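All protein chains but one are shown in place.
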Amino acid sequence: MNKRQTEYLYAAVVLIVLTAAAIVNLGYVVGHTSNIPQPENNSAVPANSSVIQVLGYQWAWQFTYSNNTTTTDVLYVTAGHEYTLQVQSRDVIHDLLIPSLGVQVYAVPDHPNQVSFEPEKAGKYIFECVEYCGEDHYLMRGYMVVSP
Amino acid sequence: MSTETMLILVGILVGVVSVAIFYVYYLVSTRIETISNVAEEEGYPDRTVFIRDSLYGKPRPLSWSILFYDDAKSIGLRYIFTGLLFMFIGGAFGVLMRISLTDPNPTIISPTIYNILLTQHATIMIYMFAIGMAMGFAYYILPSRLRLKRDNMGHLSSVAYWMWVLGGTLFVLSKSSMRWYMYPPLSLQLTPFGAGAYNWLAVIAMELIFMGMVMASVIVLKIIFIDRADDIPLSQMPVYGWAVVFTLVMLVSSAPPLMVGLGMLFYDFFNPIFFVTSTSTPLAFAILFWFWGHPIVYIAVIPFFGLMYDIITRFTETKVYSYFSAVLSLGLLLILSELVWGHHLLNSGLGVDWVIFFTTASFIVVIPSALTIFNMIATLWTAKKIRLTTPMLFVINAIFDFIIGGIMGVMLADDPINQAVHGTYFVTGHFHFIFVGLTLGVSMAAFYLLFPTFSNGRVYDERLAKWHFYITAVGSFLMSFSWAVGGFLGMPRAVAGYFAYFQPYQDSAILGGVIIGIGQLVFLYNIAKSWSTEPATDPYNILEYRTETNQVMGGGK
Partner (left out) sequence: MALRNGGTTFTLIVVIVIAMAFGYILTSGGSSLYPTSTQYSAMKYSANINMWADANGWELKQGPAATSYDIKATNLINPILYYKADTLIYFNITEADGAPHDFTICYDGSNTSTLFSTITSGPSSIYSNPTKWENTGASYTIISVSQLTQNIGHTASSKYPFEKPGIYTYWCTVHPTEMYGLIIINGASSSS
């Protein structure tokens, strides 16, 4: 195998691996559009999902459920039910992350975002703000309680 | 302290400083006068041209005169040593941040100070250290590598350098805590709980840094394209030359949007119209920022790819495996890396099309990086022998760390993974693998190679240098790897405190960070110790070519 052939070989390997990865990713994105943060005004809420209004402010998360109750820094959901978070911010840019469910959505002032997710297992999970938002950014965190 | 004692102390201080300044002024002015006389005898109308011409083609050791002479090598030395100085400041801030995280609650330093350190560490390391080293090596190495015909824009380079230093210093003095993203509306909150009371100063400082960088980039591009010796065609320019070209073209083409954005941000302090919700959206600034913010991380890497090629070929005594593919992949990096910036905003609600385009582009940008690494591995593979000197060890470690960091980058480009780990320590681990392993490692490799030139023929202590390498490599791997694991479990970055659940990952990262710090102290001790030995070697080496004597005729056209 000469120099040129080796070069083509490793270029081809790199190309194939990355193309495959890109196609897998594309498939996921196209198939799960409701799980990707989108502006609230140009996407419909999926059927059978409960809307939770999320308000991020310096330095707490406030959740308003469909029955108008409100909790701060605690999110109560039920397993096996789909929820749609409509996330807003009162002051600066925040970013809500629920790591164990892979849900992440920015809270941008005047730019409400929406994302859907379905918790499957009951338990207590953490969530946190992952966009630096000022002094007590680290305290902008809490627990998501999934009841069975 | 009473007012009287304070006044007396201030008076004494002002007196001492004035005397010192006058003494320096006296030294400089007598020196200038002597040089002017010599220049006149040699038939030069201009003193500075005479200095540049008489320094031409010689290795330039470190001296105080680099601050006053404007030849390319002096400028290069200024950039290299200022970059190193800021690396130590930024590194000390980083180690302090690590130490403060030994407790899940911020007890050692307050969150306000933590956030200031966070902002300063990131900004110093990127704008002052990485850019400083890239610019410094370009200014220092290229004149002898490309055997410049003339070196006549030193004044402008000097202005660019001082603007950059002033910018960096003012940024530290501003105590800004807006983080290097500078997202408004946070950066518009001029309180200690937001972005710091003096954040307006930080915005001015950033603008100064940018102006300095862009000016210097244009001058280095001019050096490469116009002042190169006639017998070095572009097609035979060293890979390092190409790497610098691509880097600086990228810098010059992607900096203007953010420079304009910073101007608008500064205007917003007085009359908020550009990045506020009533008339616009804060995301507009985020988009402007990342249009620059993604290229900058390639700017901190590509010149060091060029240096790696150089060091590998010299220590294996072969040629680059494929020169064409090396230059082509660096060029592709220039084009593709300008198209992937949107992946920093995948979760900010800019729509599905945005996600599709930028994730796909992020996979494509890995192709040239992978080709570069394969090219280096092939060069090593086909080499008859490899001399494992300290610089070579740093380069091999850089390849190793870049592969890990690169694979983590590919994972981040995958949208489902990105949603789970964006904003966590996984990202921090990803770029610290690359920045500590590659940017810092290769700068140190190049510094060790140039050490005899800087120190006028001294030899560094090989044993201490090896210790420096091993400590840095182990520390950086431990730190970045702990972050990668912790981040995958959801450990958020940029926080002064954390859930106690993440304690093991934080603790091992703290250990790694402290180890890196110790490694750099070994480096400092090494250069201080080695410099006090007697000159024992030739200042020319593989990065500092022996060039013919002055090609420039008198008058310095």
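Going in written order, the chains are labelled A and B, and every chain counts its residues from 1.
By definition in this document, a contact is a pair of C-beta atoms (placed from the backbone, for glycine too) under 8 Å apart; a residue touches a chain by one contact, two chains touch by 3 or more.
Here the structure is a predicted model, which means the values were calculated and not measured.
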Query - Absent-chain contact - pick from B:S2, B:Q236, B:S278 or B:S532 - result: B:S532
Query raised in the report: Just one of B:I116, B:I302, B:V421 or B:I510 touches the chain that is missing; which is it?
Result: B:I116
Query raised in the report: Which is it among B:W162, B:F193 or B:Y470 that touches the chain not included here?
Result: B:F193
Report task. Extract the touching residues of chain B with respect to the undisplayed chain. Result -> 31, 61-65, 81, 84-85, 88-89, 92-93, 96, 109-110, 112-113, 116-117, 120, 172-173, 175, 189-193, 197, 454-456, 524-525, 527-532
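Methods note: only the chains that are shown with their structure count from here on.
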Query raised in the report: Using CA atom averages as chain centres, what separation in Å is found between chain A and chain B?
Result: 33
Query raised in the report: In their complex, what parts of chain A are in touch with chain B?
Result: 3, 6-7, 10-11, 14-15, 18-19, 21-22, 24-26, 28-30, 32-33, 35-39, 42, 58, 91-93, 95, 97, 99-100, 102-106, 108-111, 113-114, 126, 128-139, 141
Report summary line: The chain B residues in contact with chain A across the complex are 106, 111-112, 115, 118, 177, 179, 181, 183-186, 189, 192-195, 277, 281-283, 286, 321-322, 325, 345, 347-352, 355-356, 359-360, 363-364, 366-367, 370-371, 374, 378, 410, 413-424, 489-490, 492-499, 501
